[in-house]
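Only a single protein chain was left out; the remaining protein chains are all shown in position.
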Amino acid sequence: MKRIAVAGASGYTGLELIRLLDRHPEVTITCVTSEQSAGKPVSDLFPSLRERCDLLLEPLDPATVAAKADLVFTALPHQSAMVVVPAFLAAGKPVVDLSADYRLHDAAVYGQWYEPHKNPELLPEAVYGLPELRREAIRSARLVANPGCYPTSIILGLKPLLAAGLIDPASIIADSASGVSGAGRSAKVDSLYCEVNEGYKAYGVGGVHRHTPEIEQELSLLAGREVVITFTPHLVPMDRGILSTIYATPLQKVTTEELATLYAETYRDEPFVRPLPAGRFPSTAFVRGSNFCDIGVTVDSRSNRIIVISAIDNLVKGASGQAVQNMNLLCGYPETLGLEGLALYP
Amino acid sequence: MKRIAVAGASGYTGLELIRLLDRHPEVTITCVTSEQSAGKPVSDLFPSLRERCDLLLEPLDPATVAAKADLVFTALPHQSAMVVVPAFLAAGKPVVDLSADYRLHDAAVYGQWYEPHKNPELLPEAVYGLPELRREAIRSARLVANPGCYPTSIILGLKPLLAAGLIDPASIIADSASGVSGAGRSAKVDSLYCEVNEGYKAYGVGGVHRHTPEIEQELSLLAGREVVITFTPHLVPMDRGILSTIYATPLQKVTTEELATLYAETYRDEPFVRPLPAGRFPSTAFVRGSNFCDIGVTVDSRSNRIIVISAIDNLVKGASGQAVQNMNLLCGYPETLGLEGLALYP
Amino acid sequence: MKRIAVAGASGYTGLELIRLLDRHPEVTITCVTSEQSAGKPVSDLFPSLRERCDLLLEPLDPATVAAKADLVFTALPHQSAMVVVPAFLAAGKPVVDLSADYRLHDAAVYGQWYEPHKNPELLPEAVYGLPELRREAIRSARLVANPGCYPTSIILGLKPLLAAGLIDPASIIADSASGVSGAGRSAKVDSLYCEVNEGYKAYGVGGVHRHTPEIEQELSLLAGREVVITFTPHLVPMDRGILSTIYATPLQKVTTEELATLYAETYRDEPFVRPLPAGRFPSTAFVRGSNFCDIGVTVDSRSNRIIVISAIDNLVKGASGQAVQNMNLLCGYPETLGLEGLALYP
Partner (left out) sequence: MKRIAVAGASGYTGLELIRLLDRHPEVTITCVTSEQSAGKPVSDLFPSLRERCDLLLEPLDPATVAAKADLVFTALPHQSAMVVVPAFLAAGKPVVDLSADYRLHDAAVYGQWYEPHKNPELLPEAVYGLPELRREAIRSARLVANPGCYPTSIILGLKPLLAAGLIDPASIIADSASGVSGAGRSAKVDSLYCEVNEGYKAYGVGGVHRHTPEIEQELSLLAGREVVITFTPHLVPMDRGILSTIYATPLQKVTTEELATLYAETYRDEPFVRPLPAGRFPSTAFVRGSNFCDIGVTVDSRSNRIIVISAIDNLVKGASGQAVQNMNLLCGYPETLGLEGLALYP
């Protein structure tokens, strides 16, 4: 039974970690942290946890937390994670970090999109935690950089095409949409119910969203050349879910059926990726609460474009579920342990 | 490993049964039925099930179904369940019926609120399947009548008060509200997204909702005298959840703290009822997807009324989760098996 | 053409005033205020106003505002309104105040539910602005205290019964539900999309909501004796709307048809109250964006209770629409001017 700490348990990804770990047979949560709510039971913030996880929230003191846990999930804002991660590693505790702090291999790129990095020396060893790309490296990692939600949906959507060299990498447009939980749980007018409900809009338009370099880093590795994409996120009035509709120009003639076969083969042994048959496309509703990534693909022969549509739950495969999947790999547990739940529909 | 049939698998309670049973370690689903969609994989209707339950839907032939299963869940409309239940029993297969057909002990009352009963001779042996009231009877039942969603919330909410004789039974008003999944999955204008969204309304006003006699039957048994209530259901623009706000006049002076203690004691050993501390009240959001019933209680001393508020997920504790709980009792499994999942929040 | 100031234009009631006044043929908005956003065009906060109301927001300096306007709407939080209202009156400008500050006739009651009143000497002349109760007094008022949203729905719902002496005033229970805009536009975790969406809950349970004394004051005047009620507000995941389901015990035998006739007669000449025929009940969806109050009534003869259900848009008849109605009366315009818009459905 491994002891687990969740650093940053007052946000949605922290809560989702607790929900998933509560069902995991090999681990027990021993420590949850929150600066603002320290001293309260976490079940006061989230009554869904009552009688199942009533741990008191603690301030985030790395030494105290490290003493209580064998592995730490850091579900903190970027720039905050990097303040504590080195201490956990120094104490010999592996870390799955859900922030953006260790996803980019190049500290200069990080500095350009975020702020200067505080411990760039850790970047070379941090493993980008997308199991479908780096399963083996994750197994032996000390520090796993859990991918962003948009990147997970887009990279899994494009992997078969890029690996097969079927599309022009310069032609990629990813038009994505996210539920509101992606904006976090901090109090701001833009996330109020009445500001978000009954409206649909784009944000971060024009190549300025911070997930862009992360997506491009991984697509470039897959393509074997530098990839620059157009990426436009949108906000959907729903709690959970990301759907990415991805457009690319084929480099050769290809049919929908051939692509469906390619996706089926690529993901045949992946427990959490479900390629759909030709002619079917995913909805975020059918992955809500689950760790699945559903993918549909088609060829628009009129306009000569390939269209890939991928759907995940941003809090599960896009964050906490993937983090648990990474923990399973890192700890040598079966990869699907604790992640077997089907989507809650409706 | 018991073999399970879900008769009526194209509706929401049928789907929810499959979602829950998929995680249950002691059973396997061997048969799913639907007249309209017979021949299709159930995962075509509900892609959330892909790669986990791809059984073909069959027409509901009782002999065929009985041959494939050790226990049958009937998730059929009332009047339809009673057509097939006798055949399952005759074949020696216990039944957990999610319809209203076997909930009322009195065939005349059934006839008055529904239509004439087709096999009233089964009513005496059918056990009203609210484990918090009839755990022992359920363990040895052949036919469990799974309670309605509104009744579950109201009966659990009032049980401590009625059992203790603290309220005037003639004073009970239950003002309830349900998410839209309670209306089922059949195509009708009233359940269209645009008809329901962004609106709140009452329906079945004035004592005409069919759950009324079921609620009154059980409250009367608890009170030891005939109880007639005022019950008003409302429709909330959300998928899941029932919240009942229940008003009653105390027969003696009592404080909120005394009531909180009474509820805590009454439900101390119940795995799925969570009485809240004084001053806290439930939200359907915190039970969504789980089998919990959360209950808060207070005294309004200004107007001399007790107010009880109870919340469940109508598809789980209000239907399929309670049905699995009943199956567990009936089969001698631990009562919570397969029902440990925490609420999906947000 | 009267010049109008909206003090407090960065909240939802302020915005709704602008939306309604924009269509009013006899007035023009000349001043909008906001401390936090002073200097910005109000259409920057609310792009719905672009090209139609691009006034710059100003800090709330009473002298400056009074100089620019012939009448002032104060759409400010309680306790803030009373700081500026005296100055507007002193400058000879009539005020329609949307806060709670001048609704209670008794400063002691105000102090008990809010905080000590800063200018109790104004309370005697303030007119409680429910036109269906006090049309003539409003016409000659200097200071109109615009009613609260819950009180509007409950008082209009009960007026015919209390005026006719048909119910026991001690038996009244009002179970109400509101859309989220009632919580205002300030940044707080409780009003975040993901905290509110897909959940239904009560709040202010047990006679503690601040609208209680306002409701009781007006019901007592209608009943000719002191009325104490049980009032439970709930929060519905939708933007707009209040529905009140009101229970009372009849003092004499009465039929649904008689009540329907009573309501039809009581409200025959009211332009904004629509009593429904027997057997029909309102939905908030059908008044969304309009100034109507729809009311249905029935007798539950099984349990001997009268049930009244009333629906309004909390931002229109429950706030800004009623305020414009009051302005019309106060200024001698036709009462319906600028308020003719039908509900936006769906």
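A few comments on the model shown:
Going by the order they are written in, the chains are A, B and C; count residues from 1 in each one.
What we mean here is this: a contact is a pair of C-beta atoms (placed from the backbone, for glycine too) under 8 Å apart; a residue touches a chain by one contact, two chains touch by 3 or more.
Here the structure is a predicted model, which means the values were calculated and not measured.
Screening B:Val180, B:Leu259 or B:Cys293 for touch with the missing chain picks out B:Val180.
Touching the missing chain, out of A:Gly199, A:Pro277 or A:Pro334, is residue A:Gly199.
In the complete complex, the residue from A:Gln217, A:Thr245 or A:Asn291 that touches the missing chain is A:Thr245. The chain not displayed touches chain C at residues 12, 15, 19, 22-23, 46-52, 181, 198, 239-240, 274, 276, 280, 282-283, 285-290, 294, 340-346. Within the entire complex, the positions of chain A that touch the omitted partner chain are 173, 175, 177, 179, 194-195, 197-203, 205-207, 212, 228-230, 232, 234, 236-241, 243, 245, 247, 256, 281-286, 288, 296, 298-303, 305, 307, 309, 311, 346. Mapped onto chain B, contacts with the missing chain fall at residues 12, 180-181, 185-189, 191-198, 237-239.
Note that only the chains that are shown with their structure count from here on.
Between chain A and chain B, the centres computed from C-alpha atoms are 36 Å apart. Put simply, the C-alpha centre of chain A and that of chain C have 45 angstrom between them. If you average the CA atoms of chain B and of chain C, the two centres end up 38 Å from each other. For chain C, residues that reach two or more other chains under the stated contact definition are 194-195, 197-198, 237-239.
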